[in-house]
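Omission of a single protein chain aside, the complex is shown with its protein chains in their original locations.
Here the chain labels run A and B in written order, and each chain numbers its own residues starting at 1.
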């Protein structure tokens, strides 16, 4: 079972790396830029989480599988430049939602393993899910999408709350993780298919 | 007395969180964006400081008061959307100056507690004061204001120098902290009320 979560984590890493590589391609970056954006998107969230928790050296220093996988993914995306559409359709969004769900649960788990309180576990789960894409957007000189629209981070927050609540209600770690992943995934899929967003908080300067 | 500094720290956290939430509102972010900008502005400086010093897990992981306070502040700001003016006038700038003074002294204290030299304590105090606003501006895709105008960071530097000098002259920790806070606050208030700036260093590319 732990193995299922590890494999799901690697799958999420690949999906997030693809999304970073595509962003690099849109800005016509060179191969190093593609590598950096793939890496930052895939492991940026977990890296900041580990630095904040003091879980150093961070996870991809000790398990280099992540780094090799990102390098391979970035290379493949560059070779597939002629058919980018396959990587930006509905299916890709579903894969991204799955990665988001896994990252959220893994981040919350790690925070709890470091003795953090539930609210911190929810935050760390969310950070693991969205911080990579946020750094990617900053490097691309965009106001991060995740701060503006769509139920994306919200799905992580809900997933983290499900996970910590399930644990505190006495559920074992594995069913709690599966339940939280299912909740995050479901909420995100609903948002994708029905184009749901939270209402924006708009402050008008001229008021 | 330590309690006064803790309460002052929480007050500064609220003020900085408000300034982050307002920036999010100006960019029409969703509630998650408001939370993130409030949090980043309020504890971003202390987080980077702790990561650099190796003071991990960082302070808000172990004392969750900060996180709850930021969440409550962000929520309140969103509910008060109809009267933002109350939060951007002169009084708010004075509150912000007070927060800046507290953060500076706390940052310098923490660096000294980790055995750092005075110059590092001055840097860490300044970093605690200004780094949160700097990250906020980067997320809002602006060249950080603190790097361009006004005596803002300068007030932190002066406060840090007062603090470390007072300590090395044999003053006890608490009067030294109060003196440094007063110095930072005073300099910042003068800058606010007389619109003082340091001269810019302008390099003309065409020269």
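Everything that follows uses one rule, which is that a residue touches a chain if its C-beta (ideal position, glycine included) is under 8 Å from a C-beta of that chain, and two chains touch if they have at least 3 such contacts.
Note that the structure is predicted; figures quoted are calculated from it, not measured.
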| item | value |
| --- | --- |
| Identified contact with the non-displayed chain, of A:119, A:138, A:186 or A:200 | A:138 |
| Interface with the undisplayed chain - residues on chain B | 51-54, 56, 114, 116-117, 119-120, 123, 134, 138, 141-144, 146-150, 152-154, 157, 197-203, 205, 207 |
| For chain A, the residues touching the chain missing from this view | 21-22, 24-34, 36-37, 47, 51, 54, 56-58, 61, 64, 67-68, 78, 81, 84-85, 138-141 |
